[in-house]
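One chain of protein is taken out of this complex; the other chains stay put.
Chains here go by letter, A, B and C, matching the order in which they are written, and residues are numbered from 1 within each.
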Amino acid sequence: MTAPARISLDRLNTASRPEFGAALGAIFEHAPWVADTAFDARPFATVATLHDAMMAALRRAPRDQQMTFVRGHPELAGKIARAGTMTAESTSEQGGLGLDKLSDAEVAKFEKLNGEYARKFGFPFIICVRRHTRDSILRQFERRLALTKDGEFAAAVNEIGYITRLRLVDKVDGPGLPVTTGRLSTHVLDTYNGRPAPGVSVALYEVGASARGLLKTATTNADGRTDAPLISGGPLRTGTYELQFAVGDYFRHAGVKTADPPFLDIVPLRFSIAEPEGHYHVPLVVSPWNFSTYRGS
Amino acid sequence: MTAPARISLDRLNTASRPEFGAALGAIFEHAPWVADTAFDARPFATVATLHDAMMAALRRAPRDQQMTFVRGHPELAGKIARAGTMTAESTSEQGGLGLDKLSDAEVAKFEKLNGEYARKFGFPFIICVRRHTRDSILRQFERRLALTKDGEFAAAVNEIGYITRLRLVDKVDGPGLPVTTGRLSTHVLDTYNGRPAPGVSVALYEVGASARGLLKTATTNADGRTDAPLISGGPLRTGTYELQFAVGDYFRHAGVKTADPPFLDIVPLRFSIAEPEGHYHVPLVVSPWNFSTYRGS
Amino acid sequence: MTAPARISLDRLNTASRPEFGAALGAIFEHAPWVADTAFDARPFATVATLHDAMMAALRRAPRDQQMTFVRGHPELAGKIARAGTMTAESTSEQGGLGLDKLSDAEVAKFEKLNGEYARKFGFPFIICVRRHTRDSILRQFERRLALTKDGEFAAAVNEIGYITRLRLVDKVDGPGLPVTTGRLSTHVLDTYNGRPAPGVSVALYEVGASARGLLKTATTNADGRTDAPLISGGPLRTGTYELQFAVGDYFRHAGVKTADPPFLDIVPLRFSIAEPEGHYHVPLVVSPWNFSTYRGS
Partner (left out) sequence: MTAPARISLDRLNTASRPEFGAALGAIFEHAPWVADTAFDARPFATVATLHDAMMAALRRAPRDQQMTFVRGHPELAGKIARAGTMTAESTSEQGGLGLDKLSDAEVAKFEKLNGEYARKFGFPFIICVRRHTRDSILRQFERRLALTKDGEFAAAVNEIGYITRLRLVDKVDGPGLPVTTGRLSTHVLDTYNGRPAPGVSVALYEVGASARGLLKTATTNADGRTDAPLISGGPLRTGTYELQFAVGDYFRHAGVKTADPPFLDIVPLRFSIAEPEGHYHVPLVVSPWNFSTYRGS
């Protein structure tokens, strides 16, 4: 990830109006006026305050202007996405999840939901895709279709808060950065030998309703941990995951005589993440004949 | 299972030679002489002793006669099976596993192994299929191909012991029945409320290298157990299984507020069985945020 | 326990009034009129209904008669107890807990509470001692001192229900016996070897605020259980207990090499019982390096 250099909050606090706009105008989709309004609230002590000011500019704008802004967002996985007219930020965020490689059936389902949603609300469905798996987006889509128009408009603005917070943190450096990253980690304890388990192969899968995808493989180090968290550096995606631990191989290599085949070989731990900015530590405490896990932190 | 009435050991101990042969002659494949030899060792105090006497008759027979007997067994999943010439006992045992519904690729793999095996050993591969999943049979096939001819002949006779022990127990009733049945059971403990968890949906899958199959579904009762063991009444099949517990639904119905989605929804417990006549109790001790299991008995 | 033969409910249902009174007159302390009133409600389908009828007779009696009855109970551990004027039933129940061997300090504390209680309520403190440890009785004493006079009178009558239910079940046999027994059991699972742990020494202690007392020792059998429940045959006493398992000896005898001294040697499990008629299963799932327990049933 060779991210472009970020601009400092100090610099923004002393920049001219055009410079400020050039730096932050694209944070809110097709709405440079949001940054322009926030300009007047300078100086900002923290990046979080700057984001608050931008959100306040949006929330205090006339409803018509807000609606025009919301309507300026691309339809998720819909025609606009395929016509290539999304802003660079939207393209990158939706591509990260693989939504640009939808199967025909999935495109059909998304388009049906898009259609119902547009008919009911008159604006496109907006969600911070970097905080959700594909399954979670579908679940949110269905839930939010049941809201009132006002309730759903508030939900959309709330999601815009998540989206723009991420964009702002990508662009601006300085004190008081809002928390936009979560972390998933694991740890294997060998209760047969009373020590951390080194050399255990670990695989992390995303588990969807119709399919699963391998996200990452790693091997535990001498401390029974993976050298790096399994996921970090951004929000976690709300959704369901499965960790698989090659416990049978580990105990065989450790010279432990067990059953043939071993009672525990590949141990799956399935769990869901509900807090994209949370810390999830999901350890495996294991002997050849039992195991346990818990949500740690 | 409407099994035919079994003959009593007492009756066999006083039967005429022809009656004895009629009752037990088919236990050993195309080899009524095994039962005929055992007849001379009467009376038998237990069914196990009767089986021992039949195995002794086989093991003491001239090697030529033993080999003819072994060669009289059908090739697993091979031409004989499809030509319908297996004995009724073999057909029933192999069908129970689904081996009669092999895919072309699996037929090819089995036939290749059958071919290599026949070339090396000159007799068909014999295994007590009721004690193995399909994956376990393939693993045994590959392992036994590496044995010496004498070692493998002994392995084949050993398997005939398992096969005929099961057939004998199906036919004869009396004291001292050999143990031919295993048991798989489960139990769900709710450590959020400190009680057994009633109403939990449980599904048992067989997990193969290339596929998985649903074996059974059940719901826990007021004691957190299933009304009947998940598997019982016969040997367990050596192989890999997965229990899945609908823990998310259980806690939601119990009114427990957890995360959305819940940290634990479907909890899989994957384990292997290595003792077909063993008792496997695989409980789930679970709260909304942790779980453990162990091999109990 | 060579209990005297119990009278059958059938017999009571057809007994004469004097016979009925002779059998049941002592169930309610110094109050044969309770049984006499219940006599008129015959026949009873269950023993529980008979007890309900006796309690109804008490509850429907004039308040003066109720109060006279309640005042007829001995002061717990007080002067009456030491003067030997308690009914045989009260003596036996209080002696079972060791309350007759109070230290001077404990006598002083009980007498002080008795005094405050008598001043506030004008009747002796009544509690079904067979359902409580000494510590639990003291806790109840302090709590109930804080109640209103009406609230405490109801609490006293409630306790009389527990006391007389136990006495009735000791005297009368028949259908529909009220549940007056709890059960405490344990089970040791060895997750190093994947089997129940036989031969583990288990000790059960009552843990009081000022002292602990050994209640029972046992050794686990081949199934990892004790041959009999640790407590059964009567109500459990509300209170705190500690199970101690000689896990270090067990693994040493099993030839498991661990640390010196072993990480786990004597494993204490401390827990409290709150339901005297409940089933408490408190298992130990243990390897040389970890253990867990839970309330099972």
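Some points to look at:
Quick note on the criterion: a contact is a pair of C-beta atoms (placed from the backbone, for glycine too) under 8 Å apart; a residue touches a chain by one contact, two chains touch by 3 or more.
Please read these numbers as outputs of a predicted model, since none were measured by experiment.
Which of A:T191, A:T226, A:T240 or A:T258 touches the hidden chain is settled by the complete complex: it is A:T191. Only one residue from B:S8, B:Q140 or B:N193 touches the chain missing from this view: B:N193. For subunit B, the list of residues touching the undisplayed chain reads 189, 191-194, 258-259, 263, 285, 287-290, 292.
Seen from subunit A, the chain kept out of the figure touches residues 189, 191, 194-196, 223-224, 285, 292, 294-297.
In the full complex, the hidden chain is touched by subunit C at residues 136, 139, 238-240, 242, 259-268, 270-272, 274-275, 285, 289-295.
We take it that only the chains that are shown with their structure count from here on.
The most distant chain from subunit C, with centres taken as the mean of CA atoms, is A.
Subunit A and subunit B have Cα centroids separated by 47 Å. Among the residues of subunit A, those touching two or more other chains are numbered 259, 263, 285, 289-290, 292.
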